[in-house]
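Worksheet: the structure to be examined is printed underneath.
Heads up, one of the protein chains got dropped from this complex, but the rest are sitting where they should.
Order of writing sets the labels: A and B. Residues in every chain begin at 1.
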Amino acid sequence: MTPDPPVLSTRPIWPATRDVFSISIERMLPRPRSFWVFLLLFMPVVFGLLLRIYPPRGLPLTGFELYGMVVALFFIRNLLPLVALLFGSALISDAVDSKTLTYFLTRPVSRLSIFLGEFLAYLVTVLTLTVPCVVLTYLVLSVGTPQGAGFGAPDLVQDLGACALTLFTYGGVFALVGVSLRRPLIPGLLFLFVWEGFVANFPGDAPNYTLTAYARSLIRHRPAEEGLAELFSKFFGVGESVLVLGAVGVVSLALAIWIFSRREYVISS
Amino acid sequence: MTTRLVFQKVSRWYGPVMALNDVSFEMGPGVYGLLGPNGAGKSSLIKLACGQLRPSQGTVELLGQPAFGSPEVFHSVGLCSDTDALFEDFTGFQFVCALLSLNGFDGIQASRLATEAIETVDLKDAMHRKVGGYSKGMRQRIKLAQALAHKPEVLFLDEPLAGMDPQNRKRISDLLRHLGDEGRTVLVSTHILHELEQVTRRVLLIHNGRVLADGDLGEIRDLLDRHPRSVRLKAKDPRGLARELVTLPDLVSLNLEDATGHLVAEIRKPDAFFLRVQELSAACGVQEMWVTDENLESVFSYLVSK
Partner (left out) sequence: MNRSRRLIVTAAAISGLGIAFSFSSRVTGTARAAVGPIPPEALALPADSAMVMGFDVRALTGSQFYARFGSEGEPGHVEALAEIERKTGLNPARDIDSVVVAVRPNAPAAPSALEAPNHPSPNDPSPNDPSDDEAKAAASGPDGARRHHPDNALVFVTGRFDAARLEASIPASGKASKERRDGVTIYREGGGESHGAVALLDAGILVVGDPASVETFLANRSTGHGIRDNAELVSMLESIEPGSTFWAVGGPSVLSRVTSGVGGAAANLPAIKQVVAYGHLDPEVGMTATAHAQDAKSATKIADVLRGFSAMLSLQAGQRAELAQIADSMSVATEDDKVHVKATITHELIDSLKKSAGLHMRMHKDVAPDANEIQD
């Protein structure tokens, strides 16, 4: 038997992306890292339950306002960027470290498909971990309160959109860091806690250059800022925020794909 | 002959370290051996051949396309790399199916081809176990299965027999020979000459990034036979033994080490020498014998200096 004549064509982008996604999601979602991240994301639910079971005296906030605080401060400002760093920066570097990138690079799929498949797997993974936690936090803090669970239902949906956009944008940025640097974690943490943590509250136009200022502007029912933040915090319109976050995410992804498509990965035994 | 792989004046270095130096060769259908000691540049050559690395100089063509940046050729190329990396949480069957899906096979086709390939490497009983629990030999075989499953025209196998038991070595060697007979191009790298002899006669000898010889294994054998080997002997009566051996026609040199009392002989025809030592072993009390430069490293060092 003689071998079939060679087929010389790269697979179409979307079917190939789907197949890469199918493999990557299985290697990304049911992993210990996802479990630990889920525990972190689940903390507000536990916190909410404790508050409902043992309500503190004289708490000047409604359940819905507490939920707004959790979404704006815990999810959007701190945890989701961190989750994006953990997963986004590891998109390609994990495959390099585990030496399994070879299996993708020696198949008839373009590097664009490999990257998109990995990024889609990232998005589905982090959304699978995040969305139930946000919804449960909302329910725990609103069911049975005078305002009830229905009061902020439209806000809940908007918040989920804001979380998704935050994860998309930070994921794109950290994916770019991940394909550009060999050790992306430390620069990523510096970016999150130094740049995003402080500059967003600087006076003047400095917050314009941070992602968190746009992300927090998406939560319209967030609590008022206190202290210095009250004086300096800058907020943007929803349209402007969505546009900026979307554009930063797309541009970062495009750059990351460009670098990944050209880069040589030396995977040695 | 259909040329499937062409290296033209290819050099590759990692920073200041040169991995391959001005390598040129062509390969058509059949099984080729890539023989060289550890660190000779075998893996770099295979990575260049399958487009994982970009040549620093020269060109590498695989199925008529530049090997780097041409994913389309991988419909017809299979790679069993030397890295011990698998999708640990997948079963063997899932692992092979997943990689087949990347080649564009639908679920039913992938399932059929994966089962065939797993049967070929005799892993059917363990195909639904997680590969994370496989032994070294089983991991090697599942890697081989994913490389074979889509029936590629060109196969690159980097140390494919490492960790396998003698029975599976024989099975895989037979399989590789059969693939070569089918008209596929199979490049097998190893540092063990004996393994290669069971698979092919065509060999590319590589050392320190340079191709030293490219030809039939018989020619390599001749080269090796012409190369004087060092044999170290420990005996109760080394002087008596020396007196007997010194008369042999193919003896190059004979020394008695004062410090150890060992006799060190350099010989050209090892077979005749070993027969004579066997005859004298009782009379001279031969206790131990080491062929010190049997390893390829010393052979290649000899070839380089030649």
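Everything that follows uses one rule, which is that a contact is a pair of C-beta atoms (placed from the backbone, for glycine too) under 8 Å apart; a residue touches a chain by one contact, two chains touch by 3 or more.
Bear in mind that the values here come from a model prediction, so they are computed numbers and not experimental data.
Across A:I13, A:L40, A:V135 or A:L185, the residue that sits in touch with the chain not pictured is A:V135. The omitted chain makes contact with just one of the residues A:T17, A:T166, A:N201 or A:S217: A:S217. Screening B:Q94, B:T120, B:Q140 or B:N168 against the full complex identifies B:Q94 as the residue touching the chain left out.
Interface residues of chain A with the unshown chain, by the touch rule above, are 22, 25-26, 28-30, 60-62, 64-65, 68, 124, 127-129, 131-132, 135-136, 138-139, 142, 146-157, 160, 217, 220-225, 230-231, 233, 235, 237-238.
Methods note: only the chains that are shown with their structure count from here on.
Centre-to-centre separation between chain A and chain B, using Cα means, comes to 46 Å. Remark: chain B residues 14, 43, 47, 50-54, 63-65, 68, 71-79, 81-87, 89-90, 98-99, 101-104, 146, 151-153, 182-184 touch chain A in the complex. Here chain A touches chain B in the complex through residues 1-4, 6-11, 15-16, 19-20, 22-23, 26-27, 30-31, 98-100, 102-111, 264-269, going by the rule given at the top.
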